[in-house]
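Here the complex is missing a single protein chain, while all its other protein chains stay put.
A, B, C, D and E label the chains in the order they appear, each numbered from 1.
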Amino acid sequence: MMLTHFDTKGDAHMVDVSDKEVTARIAVAAGWIRMKPETLALISDGTAKKGDVLGVARLAGIMGSKKTAELIPLCHPLPVTKVSLDLTTDPDLPGVRIEATVKTTGQTGVEMEALTAVSTAALTVYDMVKAADKGMEIGGIHVRLKDGGKSGRYEAP
Amino acid sequence: MMLTHFDTKGDAHMVDVSDKEVTARIAVAAGWIRMKPETLALISDGTAKKGDVLGVARLAGIMGSKKTAELIPLCHPLPVTKVSLDLTTDPDLPGVRIEATVKTTGQTGVEMEALTAVSTAALTVYDMVKAADKGMEIGGIHVRLKDGGKSGRYEAP
Amino acid sequence: MMLTHFDTKGDAHMVDVSDKEVTARIAVAAGWIRMKPETLALISDGTAKKGDVLGVARLAGIMGSKKTAELIPLCHPLPVTKVSLDLTTDPDLPGVRIEATVKTTGQTGVEMEALTAVSTAALTVYDMVKAADKGMEIGGIHVRLKDGGKSGRYEAP
Amino acid sequence: MMLTHFDTKGDAHMVDVSDKEVTARIAVAAGWIRMKPETLALISDGTAKKGDVLGVARLAGIMGSKKTAELIPLCHPLPVTKVSLDLTTDPDLPGVRIEATVKTTGQTGVEMEALTAVSTAALTVYDMVKAADKGMEIGGIHVRLKDGGKSGRYEAP
Amino acid sequence: MMLTHFDTKGDAHMVDVSDKEVTARIAVAAGWIRMKPETLALISDGTAKKGDVLGVARLAGIMGSKKTAELIPLCHPLPVTKVSLDLTTDPDLPGVRIEATVKTTGQTGVEMEALTAVSTAALTVYDMVKAADKGMEIGGIHVRLKDGGKSGRYEAP
Partner (left out) sequence: MMLTHFDTKGDAHMVDVSDKEVTARIAVAAGWIRMKPETLALISDGTAKKGDVLGVARLAGIMGSKKTAELIPLCHPLPVTKVSLDLTTDPDLPGVRIEATVKTTGQTGVEMEALTAVSTAALTVYDMVKAADKGMEIGGIHVRLKDGGKSGRYEAP
């Protein structure tokens, strides 16, 4: 099998999608950031009264998804038509679970946009509470759903 | 405890670091992307002959770290003086392990720059081999070492 | 009434426009920067012989309109098909009047692009003459005309 | 008087500040966005329960101030050390009043960063409630305070 | 003849392409960077064993082409559907020859994207070997082929 991002000489290129159909595309990605229970308490309390960590991270995720083609070298630029992020505190993790949904009408999929949204939101949570907890871990970042386009529907098992 | 990124009213702000000392700063962050063994084989082979996935991801990580203050809303902009990334294939994961080292001389730490470098490199690996494997997972992203500045040296346990 | 930029839980999101029609869109926005008569004289003279303040500001406005989706968090990215700015000195203000016209063919309107163009041009005028006049004021920024799309034609009264 | 942003031939350039002293700088800028009372009510209510317009605009203002040197052609890039925005609803306007404070330690002032923060926050408020009110007006954008550097302290009368 | 980037008053504007047809577009641009034979030897050897100068420059060219509308003031933003660069060492130059191919489906041509790709790749080669050779020269940058759109096919003589 050949990786499509390299030509026959092995040189990286941005794949030609000129002849791919323009179709409705959707991707959902998810991930989490794990922290100490007392750090999570700061976030849970903060959302209610002292400062909205999840609101800032949600916005960073939305804006980050618009920067995907700038960050990922061989990614095609495309105008997204919808981005939403869901951030929920999970005391069992303990930490914050993040899910991003991105849509477009175009010639390539938007799973990179969804993954970048999740990733940027997780980094933003880290930034905002790092003074309290340096040992946080970001993980579980994966594509949950992808649909539209020739390769069909994919759902994570 | 108060989160420093919010003022006394609970409003988000970029913390005032004007009076912090300008010191030499370093941060090391790490993470990984897990995939099927046959996907990893494509990367391992590719590096040698068909296309350098790890080289592209390394460069994306370096460039991504320069975009940290654009991505993370309350992060202070600062001119980094060194960025390096180490990407190694690990058949036991199986997948690619990523480590980033960032340095600066400034008034704030560079752990966000190191984490952003790791995260961008991992997303780039995902992008380049996603045609072969949609089930990859990015995880283990954490700060391994941070030094310089008032809060002193931190090493992950 | 609900604000469309928030979902039913009150979380900010980029509204889904996937199903909106692709139509020709136009928006015109206007604004001004007021200054001392002697500051305006520097600009009026400068345009002719010493330095083209209005030309620099016009260009900044055009380039600024291309950055709208980067600046406005929940704004949809879209490729503009025309941007023009009109800057005229007005001795009665006294100051500079700015009008921007933006067009696209897409799923959302371009009034934010037109407003951002006006705003960036006004800030650029401020920057270029601030050594002479710190008391300048930017104001009157509003949408003059918007057309195309489901909500129909809007003209400022 | 010559405008400093043009050389003796009248060509625009970025002024040489190499020999200016590195000093602590601060600037405060202000502005407002005026709207119908019922639009303001949507924001006031929304902040409490349905969606935080002011929180999104505050963040956009902070991130916008980091983009100042990209937007304003002849503006020197400099790493800001503090950015904060204050957004308050004013039923007498009626609308939202915005104030931004920016600090740095550098060779040029930060009034453009403060003005850009105010301007971006105002545009973001416009974007978020424009579905309800197309006739809003942004105005009153000016420098309230500037200190540090050779030209000394300036306070708006 | 009038230059299209200026209106009838002589003011710069972004030309209105709203009514141009959406067609398949391609452009090929080329250029080179000339250096001392011993500098070229460093690159040729490096590609094989010590460090891949051409691989880094190729990637920079691809990413640079995505920034064209940010760099060129009156250039229309458009989502490219393919970018590839070919970098080859030429002992007779001596130096590196660069060719870029860009495609899109849109209302304007992509020759600026191809030229920007070549230019960015050449600058990146310069950056990477400048410690060894300060006298390098970048030249021969031109459009080799342009097709699609109303003005028809152009091939450099």
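The rule is simple: a residue touches a chain if its C-beta (ideal position, glycine included) is under 8 Å from a C-beta of that chain, and two chains touch if they have at least 3 such contacts.
Just so it is clear, the structure is predicted and the values come from calculations on it, not from any experiment.
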Touch partners of the unshown chain, restricted to the chains that are shown, please. B, C, D, E
For the full complex, which residue in D:Leu3, D:Ala30, D:Ile43 or D:Leu78 touches the chain that was left out? D:Leu78
From E:Asp19, E:Asp90 or E:Asp127, residue that would touch the chain that is not displayed: E:Asp127
Touching the left-out chain: which of B:Ile43, B:Leu59, B:Leu115 or B:Met128? B:Leu59
Against the chain that's been left off, what residues of subunit B make contact? List them. 24, 55, 58-59, 62-63, 66-67, 79-86, 103-105
For subunit E, the residues touching the chain missing from this view: 1-6, 10-12, 31, 42, 46, 49-53, 56, 59-60, 63-64, 67, 70-75, 111-112, 115-116, 119-120, 122-124, 126-132, 134-143, 146, 154, 156-157
List every residue of subunit C that touches the chain not included in the displayed model. 52, 55-56, 59, 63
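Criterion: only the chains that are shown with their structure count from here on.
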Of A-C and A-D, the pair joined by more C-beta contact pairs is A-C
Whole-Å distance, subunit C centre to subunit E centre, using C-alpha means? 31
Centre-of-Cα separation between subunit C and subunit B, whole angstrom: 36
Could you list the positions in subunit D whose residues touch two or more of the other chains? 52, 55-56, 59, 63, 67
What's the complete list of touching chain pairs for this entry? A-B, A-C, A-D, A-E, B-D, B-E, C-D, C-E
